[in-house]
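With one protein chain removed, the remaining protein chains of the complex are shown where they sit.
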Amino acid sequence: MSEESNIDIYRRRFLSGTASAAAGLAVAPGVMLTEVANARPADQAVTSEVRWGMLIDTNKCDNGCNDCVSACNEEHNLGGFDRPGTDAQWIRTVTLKDKQTGNVQSLPLLCQHCEHPPCVDVCPTGASFKREDGIVLVDKHICIGCRYCMMACPYKARSFVHEKLQDQMPYSPRGKGTVESCTFCVHRVDEGITPACVEACTAEDHNAMTFGDMNDPDSEISQQLERYSSRQIRADLDLNTGVRYRGI
Amino acid sequence: MTNYSFITLILGLLLGAGAPVMAGDAAADENSGSFYIPEAQRRFSDAQGCVEPTDEMRINHMEYILDQRDVTVHEGIRTKQYSLVECINCHVSDAPDAPRYESEEHFCNSCHTYASVSIDCFQCHADRPLKSSGYQHRSSINNGHAHTSADAAEVTREQPQVMANEGTGNE
């Protein structure tokens, strides 16, 4: 194909939404979140009909497994500067040892995408906000870097960008002087694909993470949540988190 | 330098940012050599270079990008026509040595330097298309998000999106 005609195809697709039927055959091999026909069109706003959530079965987390963390670091290019105190961590594995029984387990901790997020309540400019579909994000265009949200988050889920960055992922802008945290890979979710950590966990056959729409009774996450007992971390704060855990 | 561009330069200096740096007639002598604007990598269509007529984009591109930015961040609307990522994909080379924003060879900065406009977009946003930075997207949508290249294999990446649009279209 000539360059010109390709551009035309591309243009037709993103402007008019019509494409050749053949194009439909080449579905990307990711984990699709919804039946493709039900996916939200790119030009429509997210709604509160959907609430994205994640269920983590800690029984399936091997101690020392870091697959979800590396997937996240790679997806968002959170390379870091070898300064653990100031390097960003959107998801981390936490090791728990029971003081009484000595039982040891490990689990991933990330932004819990609270329904009532304290970070959003305290943010002076409204840079921290919750999307209609429950994903909590920082609008870095208006974040002033006051770090009040970091003071307020009960999960230490947020990182401040302490130095100048380059070569960010185009779909994951991040920069010095603003605060950031796990986005639930919103750029992927908007395309109907699961977050990078979930994908990695599944690809490595751990299957500890389930991602989906908690408002849809038929989704896998809703069914699992209904069937098994699960917990929110710091449930006492009544934040109704979007991330739930089994086995803690 | 013509009187006209000098005045716009001063205006630009005074207003710092967002000044309509070049009105139509100044744009007309774009090839007169007063400064250098890199060629775009691709054309939007046969008829038209950019997503809006060039003169319009020169004056108002920031408005389009700004509107898009708010709906994308807050409402998850990811149409591509006015997305900054797409600007970069078209206007900056994906060669490993493609100029960065700091360089006057960079498409955005070629004009911003000339007009003394300072922006902070690229403190956070990638100033080059995905491929050139040497990192490879490992995810299942294996060639990255919204990177539209003229190369046929890559166009298929638009599939999920296209199908989504089609899906509603049929309902």
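Each chain carries a letter (A and B) given by its place in the written order, and its residues are counted from 1.
In the analysis below, contacts are C-beta pairs under 8 Å (C-beta built on N, C-alpha and C of every residue); 3 or more make two chains touch, one makes a residue touch a chain.
Note that contacts and distances are computed from a predicted model.
Engineer: One chain of this complex is not shown here; going by its UniProt record, which of these names is it: "Methylenetetrahydrofolate reductase", "Pimeloyl-CoA dehydrogenase large subunit", "Sulfur oxidation protein DsrP" or "ABC transporter ATP-binding protein"?
Structural biologist: "Sulfur oxidation protein DsrP"
Engineer: If you put the missing chain back into the full complex, which of the shown chains would it touch?
Structural biologist: If we consider the entire complex, the absent chain touches A.
Engineer: Please identify which residue in A:42, A:111 or A:143 touches the non-displayed chain.
Structural biologist: A:143
Engineer: Going by the contact rule already stated, which one of A:179, A:208 or A:221 would touch the omitted chain in the full complex?
Structural biologist: The missing chain is touched by A:179.
Engineer: Touching residues of subunit A against the unshown chain: what are they?
Structural biologist: 81, 83-89, 92-100, 109, 118, 120-127, 142-148, 150-156, 158-164, 176-179, 233-234, 237, 248
The definition used in the following text is that only the chains that are shown with their structure count from here on.
Engineer: Counting only Cα atoms for the centres, state how far subunit A is from subunit B in Å.
Structural biologist: 27
Engineer: Quick one: in the complex, what on subunit A touches subunit B?
Structural biologist: Checking each residue of subunit A against subunit B gives 1, 3-4, 6-11, 13-15, 17-19, 23-24, 26-32, 36-46, 71, 74-75, 77, 129, 131-133, 137, 139-141, 164-171, 173-178, 186-188, 190-193, 196, 199.
Engineer: If you look only at subunit B, which of its residues touch subunit A in the complex?
Structural biologist: Contacts found on subunit B: 42-46, 69, 71, 73-81, 85, 88-89, 100, 123-126, 128-130, 133-135, 137-142, 144-148, 150-152, 155-170.
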